[in-house]
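Here it is, the structure in full.
One chain of protein is taken out of this complex; the other chains stay put.
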């Protein structure tokens, strides 16, 4: 048993998106992605749970100050994606299909680059209350 | 005291939208609607709660069969709005700003037209967990 | 504007039930009640929200002590219905179809009989997260 | 049928409090308020739902801009009570027992004073997920 | 770090059950299982969360199409257990006590048999909001 604790911070953002593979015909896209292929986009309230694991600092009792973690998510994730069209308004999904799986991996990379290397990171993303994803598994 | 009971059915749909008043300049639209004015749209998971009030039928014990109510919502609301761009893909919001207030009034009219006149109707719409509306008030 | 406040207490119970009208044939019961007509019963986690409205006592600041309200619900509702088969184990539903509408009206009567007449009462019952009822409407 | 719509905004704050009536002996306070009478205080995550009812503005489609309503709650309620000891740190509860009933009436008065007189107001306050209150009833 | 992502799908079903060990006397069954031993059954709304882990397909961006996963759960789990009496109406629990632990292991086996062997599987089952289980641990 080590003395690591996991801390979780829940945030959310709203975005429009469309699932589409440009290498396929419209028929194949429609068959594979169904309603999610609507060319005019649809949207979601995405709930995001960021898990950071480490040894609490003995002076503060914190793994990481939740205010600092919340600001990190705001600056690197919410400011990019909130109230945006993921396909049209973001660099990350210009050439990457914005499935929940791809979005959660992108969010992981954005946060991993900014987080102290002594801390472990995992990200969970709710596309709806009934469909959600987690990375790394 | 009468013997009316209210029954509620919860459904949901996902849609993209943009808040915009075509009679205003871009600057005014941006000032009034902020991030919700994004020309490329954003989106939401809308939760919908439909309340129907009436006297239970003594043979069934039902105000209305929940399966019938659910089908009514599916046919008249979800089939129109789910996985759609409200501004581009629907007749109802082509010339009506899709604020939560306007969406809930439209949904009320769509359902009111199909519901037995002996039954009362009220609709609640959650745009997010923290912003929701109800009609009639 | 009066100075009445509404207080709400949430409780829950688990029960089995079957929807059935003994005056009908099996075919009609099956057509009307579908899966809910299963002769071997099915069940639910019922969530119950009891709303009591009155003028707060100036000495306590309470409309009603929540401990007293909770005990009242325990003694008159939960002790009768929790972990029971509503059709077989209860007097109330021996000859009354245990639809959500009928259950909520029975719970109202059980609590109304025990509650101070200066207090108003309303009961909401969740059969599932998506199907719920309220009495009086 | 009028054309009024109700809009709701959910906010939250965390606070410590103690239920106590200074006109009573310690024994009576302990008997009436039980664990809530702890002289060293205990605390809650209060969830607050503010309901504002009015006719939507035809130019914006809004009853009230949710950003304006959220700021109003922040300035008049959250800034007073969040991360505070209600009994020690606030004017409002220096001489008023901070029961949920009294807190919700105080919040109503604070917001009513700042809200356009054409708009109706109702406030719901969750002390816990299972105990909540509403004013006016 | 591998590039596996976990995807989750939430479903639910309602069922009646009774906890009972036929090798024990009624007294022992009553002492061990308490209210859950009621011979006339009681019931629950079971919430089911199915977790599937794998490498996303580069063409679709999916670990598994959620529609396919949802259909798999419907055909192999919900169609067997929804609106059923687990003890009387199912093969699986004719001779197996339907505790949450046993139900979750049965659901795991039913889904594991149908799921691509390159995908990992874990199942969580909520018997109530406050009691839930997960397999494999």
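Going in written order, the chains are labelled A, B, C, D and E, and every chain counts its residues from 1.
As a convention for this text, contacts are C-beta pairs under 8 Å (C-beta built on N, C-alpha and C of every residue); 3 or more make two chains touch, one makes a residue touch a chain.
Just so we're clear, the structure is a prediction, and the values are computed from it rather than from any experiment.
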Contact residue for the chain not shown (choose from D:36, D:50 or D:77): D:36
On subunit A, residues whose C-beta touches the chain left out of the figure: 1-11, 53, 56, 59-63, 65-67, 120
Residues belonging to subunit D that touch the chain removed from view: 12, 14-17, 35-36, 38, 40-45, 82-85, 88-89, 128-129
Residues belonging to subunit E that touch the chain removed from view: 19, 21, 23-24, 32-34, 96-102, 104-105, 129-137
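Convention: only the chains that are shown with their structure count from here on.
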Option reproducing the contacts of B-C, where over half of them reappear, out of B-D, C-E or A-B: B-D
Whole-Å gap separating subunit C and subunit D, where each centre is the average of the chain's CA atoms: 28
Geometric centre distance via CA averages, subunit E-subunit D, whole Å: 41
Sequence positions of subunit B contacting 2 or more other chains: 129
